[in-house]
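Of the protein chains in this complex, all but one are displayed in their positions.
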Amino acid sequence: MADTPYKPIMSVADLEAFIERDFPQVHMDGRVFHIASVEPGATTMRLEPKERHLRPGGTVSGPTLFTMADVCAYMVILAHIGPAKHTVTTNLNINFMHKAAPGPIFCTGRLLKLGRRLAVVEATITDEKDTIVAHATATYSIPPGRKDTVK
Amino acid sequence: MADTPYKPIMSVADLEAFIERDFPQVHMDGRVFHIASVEPGATTMRLEPKERHLRPGGTVSGPTLFTMADVCAYMVILAHIGPAKHTVTTNLNINFMHKAAPGPIFCTGRLLKLGRRLAVVEATITDEKDTIVAHATATYSIPPGRKDTVK
Amino acid sequence: MADTPYKPIMSVADLEAFIERDFPQVHMDGRVFHIASVEPGATTMRLEPKERHLRPGGTVSGPTLFTMADVCAYMVILAHIGPAKHTVTTNLNINFMHKAAPGPIFCTGRLLKLGRRLAVVEATITDEKDTIVAHATATYSIPPGRKDTVK
Partner (left out) sequence: MADTPYKPIMSVADLEAFIERDFPQVHMDGRVFHIASVEPGATTMRLEPKERHLRPGGTVSGPTLFTMADVCAYMVILAHIGPAKHTVTTNLNINFMHKAAPGPIFCTGRLLKLGRRLAVVEATITDEKDTIVAHATATYSIPPGRKDTVK
């Protein structure tokens, strides 16, 4: 996993500006999702769960973990191809594994494949103790004209 | 698909009462999810999408479709084993296929397997024109003591 | 599931001729896979398991079930677009559910989506008693030039 052939062309600030302008739904329930880092082939996000993200007992809800994996996977693709906002999820497979410790959770999306038409991303969600909370693999369809969207 | 070895033991009213009492998060953003029917091996839900469920252009959002598939799969299991609320999703695989026509969408969850420890459900989401919007397969872990919860 | 917008353009005989000519690997270990029927949106195959397809105890092996789901999904796509042999599997998700009764097993592949670039197929494997042995969902990438291959 150490080596990756991919190089990002958008920074943390670029991705956050993209969300503000083109993907405000991410902040629909408050500013809880943050871009933590962008590296070659990978992007990490952080979520501070609020009451609405939890199930009784303090488990982070399935829809919250799904959303985090999906947004993070989308971000790592855009970080490497530019703001091609018409990129869409075609498949997402998620395994729920351990209850998160109270506090923030983190999602790292890693590019497994970045093709012209399809991208495949692996997303691992962990808590502050590095316990794996959930793990997803997702496929995205990239619109044909995407090259035009990258300056 | 016509034949199923499974017989439900909870009705539409039983499931709706369970949601009120034990799973109020379903109504967190308003009463938009409804149980439409319970049949042998299957349960159908209806969603009236609001602004918060849509992406620009009117597409129902991925997290909304994930939530609907997951809740519907959970409901068809409970309909057949009783209110074993500690049943949890362990895996969910979802394919996003077509944009939904404006209006309500429907999700039918069908039991593929109902074992003592694991249940597997297929969930198909369609719009009013019967176009397949999304399709999911999900696995649930059933807690050992579940028999006590079934009258 | 009853209604489907899809109409096949290859028959059982056309698919079997395609396998002979372009996909002889299906018969690598003997002629055990057969096309049983082609219908609008669906194709059914039959497998007569031999010793090499079984695990101790008589369970049909995972690789055999995977192969059957994958070949059947490929066949239902070709049945509807013609012999576009460069169509490739990009994702396959399979759940293994029940042990098959001794004897033949059947796989029905149903088109969930047949787009220009991607097709999504659901495949259900059953035994002679109609028990669901395995269930898969798979995505295929269709080569751009495919229209030329359809008469």
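Lettered A, B and C in written order, each chain numbered from 1.
Operating definition for what follows: a residue touches a chain if its C-beta (ideal position, glycine included) is under 8 Å from a C-beta of that chain, and two chains touch if they have at least 3 such contacts.
Fair warning: this is a prediction, and the values are worked out from it, not measured in the lab.
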item	value
Full-complex contact with the absent chain, from C:K7, C:R52 or C:R116	C:R52
Candidates B:T67, B:N93 or B:T108 - the one touching the absent chain	B:N93
Subunit B residues touching the omitted chain (full complex)	90-91, 93, 117-118, 139, 141
Hidden partner chain, residues of subunit C it touches	25, 28, 52, 55, 61-63, 66-67, 70, 88-96
Residue numbers in subunit A that touch the chain omitted from display	1, 3, 93, 95, 97-98, 112-113, 120, 122, 124, 130, 132, 135, 137, 139
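In this text, only the chains that are shown with their structure count from here on.
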item	value
Inter-copy rotation, subunit A to subunit C, in degrees (Cα atoms; steps of 5)	180
Subunit A-subunit B separation of Cα centroids, rounded to whole Å	25
Distance from subunit C to subunit A - Cα centre to Cα centre, in angstrom	33
Whole-Å gap separating subunit B and subunit C, where each centre is the average of the chain's CA atoms	28
Multi-partner residues of subunit A (at least 2 other chains)	90-91, 93
